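Only one protein chain is missing from this complex, and each of the others stays in its spot.
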Amino acid sequence: MRYIFKTAYDQDIRLAKHGGHVFWYGVLMLVLVAAPWLFPEYWLAQLTFVLIYSVVGLGLMLLSGFTGLFSLGHAAFLGVGAYTQAALTHHGVPAPIALIAAGLFSAAAGVIVGLPALRVKGIYLAIATLAFGFIVEEVFARWERVTGGNAGIHLSAPDVFGFKLDNDVSFYFACLVVTVLATLAILNLLRSPTGRAFVAIRDSEVSAQSMGIHLARYKTLSFAISAALAGVGGALYAHKLQFISPDQFNILQSVDLVLMIVVGGIGSVHGAFLGAIFLITMPQVIALGKDVLPAAIGQAPGLQGLVYGLVLIAFVLFEPQGLYGRWLKLRTYLQIFPFYRRGMFQRQKSYLKSDRLK
Amino acid sequence: MQALQIVISGIAQGCIYGLIALGVVLIYKATETVSFAQGELMMLGAFIGLLLMTALGFPFWIAFAAAVVAMGAFGIALERLVIRPILGQPAFSIVMLTIGIGYVARGAITMLPGLGTETHTLAVPYKDQVWNAAGLVLNVEQMVIIAATLVLSAVLYAVFKHSKVGVAMQAASQNQLAAYYMGIPVKRLNGLVWGLAAVVAAVAGLLLAPITFVHANMGFIGLKAMPAAVVGGFGSLPGALVGGLIIGVVEAMAGFYLPEGFKDIAAYVVVLVMLVVKPNGLFGEKLRKKV
Partner (left out) sequence: MTDLLLSATDLSVRFGGVLAVNQVSFDVKRGEVFTLIGPNGAGKTTVFNLISRLYTPTTGAIMFEGRNLAEHAPHDIARLGIARTFQNIELFEHASVLQNLLIGRHTHRQTGLWSELFFTRPTRAAEIAAREKVEQVIDLLDLQHHRESLVAGLPYGVRKVVELARALCTEPKLLLLDEPSSGLNVEETDDMAFWISDIRHELGITVLMVEHDMALVSKVSDRVLAMNQGEVLAMGTPGEVQRHPGVVEAYLGSTDDVASLRRTVLA
């Protein structure tokens, strides 16, 4: 059981709280940097997707997990980023510049979506984002001059000021850099006043206001940042697939993103990564399972949807804190063995009391 | 004349949205949770009706009644097994749970051999019939939808306004602990509400089947019921119907008068406009936490 003896405020502020953090994350970074030489090509491609979805997941986690604003249309921002990247690179803009532009355009879209958020809460906001998602998907399909409509458009490999990232390894490193930067940015935000303001808004808007937090400004900011990250992820996604079409950014994709953060563990940065890993590996696991299951079940077309649904239900019922929550419990069990008690992470059962003012 | 025709068609479609939205609002009023599974419950109802008619050879009206009862039981069972354990969790988790239920329902139906991936016709006795009245060509399927919706709404209104069960449901939704103290069997009531919502969904599915045919992706229509519920004001039963009608009519008009693509997003544009103009919907209540 590790006990941290604190002698300076800096220890609470810095990201690596103790030697163990430094060691394990260092090992992780080494593995990630060496990945192209450790993993076969197929798994490297999957890892690239995990990184891309992690970036998007970080944004959605900030919005839903830390600010408490639930978005059921986040795939729209993914799409805005992807199409912006496609349009700009077609006109010869270097990929990094286009990437920044994709982030900015998505942030602008986020601000626009955030505007109704200022006046509505909870389910109303979720429906508003759902509506926005559908509308944006339709815009992608109709605005053929820019997006190529339902036929979709192709992208070439990203061009970093003349240096073409046309193989898997170089593109993987680009994604790794972006992911690391995004993670550090989010972690920095969370340990400073802005991040705390987000958490305050999630937990109690009334007292956040009385502490001087401008609700409208911070909610809009949260939307903007999360949309920007989704846009950057979308741009990378576009380059990875080298082809995008409107139906890749539909309600199912939005639900996948939300599923990702719920399964990963709402309210934790780790959750975004664990959720991304889950999202990318689940189809692989199902594919493996297909060989084991009897043909009637294994080869049936609806299997993936069924499994996703069951996993989602299982997590909400049995592990509401997600994969990260399960990891925390496991780690605590190992750390304080044999003193772990079953009810340690038990949530207080609360009775429904209507927030509606009659 | 053509405009009226379109409006009637929109009203019929709007009734379906309204029925599904009714189920959502029922559950919300009783338990303050939002269920995204209503669309899939509608699809299940239609499939049960289909199976009863094709596999067991039931005549339509028997199959209708049996499917409705079966779905009611399913709703009660669903609440008992899946929804009850998570009472007390934040609203968002429950929404995700209902989305998961929808996925499971859709996946399970798709997996049924031969049945899931096909589109089926439901042999309703009034199929493809039309009435000619006052120069209008009225589709009987649409007329049945409108009539059934009116009847169902009247029944539900009576239940909520005048019966003990309805008042008890409202009490349980406002303060669960107090309801327990008053001797209201809150858990049993919740089961009843989910059963009722499933019944309404099943009715919607069976009414819709002649028009859209029965297939596994029928449930996606249910997504448009959410804007309907919001437009009417979440928490208002008449509002759900009115919202559904508004969206149905706007959608039908958009399909006819506006360029392609607007019909699909009409519902969503309407709800965004409503949220800007009147954030609590038409009949919605002002949500403000008292400190």
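For clarity, chains are labelled A and B in written order, and residue numbers in each chain start from 1.
Assume a residue touches a chain if its C-beta (ideal position, glycine included) is under 8 Å from a C-beta of that chain, and two chains touch if they have at least 3 such contacts.
All of these numbers come straight from a predicted model, not from anything done at the bench.
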item: Which of A:Leu125, A:Ala197, A:Ala227 or A:Leu257 contacts the chain that the document leaves out; value: A:Ala197
item: Full-complex contact with the absent chain, from A:Val206, A:Ala314 or A:Leu334; value: A:Val206
item: Positions on chain A contacted by the hidden chain, ascending; value: 9-10, 12-13, 185, 188-189, 191-197, 199-200, 202-204, 206-215, 221, 267, 348
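Going forward, only the chains that are shown with their structure count from here on.
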item: Footprint of chain A on chain B - complex, ascending; value: 28, 31-32, 34, 82, 85-89, 91-97, 99-111, 113, 116-117, 172-177, 180, 216, 223, 226-227, 230, 234-235, 260-261, 264-265, 267-269, 271-272, 275-276, 279-280, 285-291
item: In the complex, chain A residues that touch chain B; value: 64, 70, 116, 119-124, 126-128, 130-132, 134-135, 138, 141-142, 205-206, 251, 255, 258-259, 262, 266, 296-297, 300-313, 316-317, 320, 347, 349-358
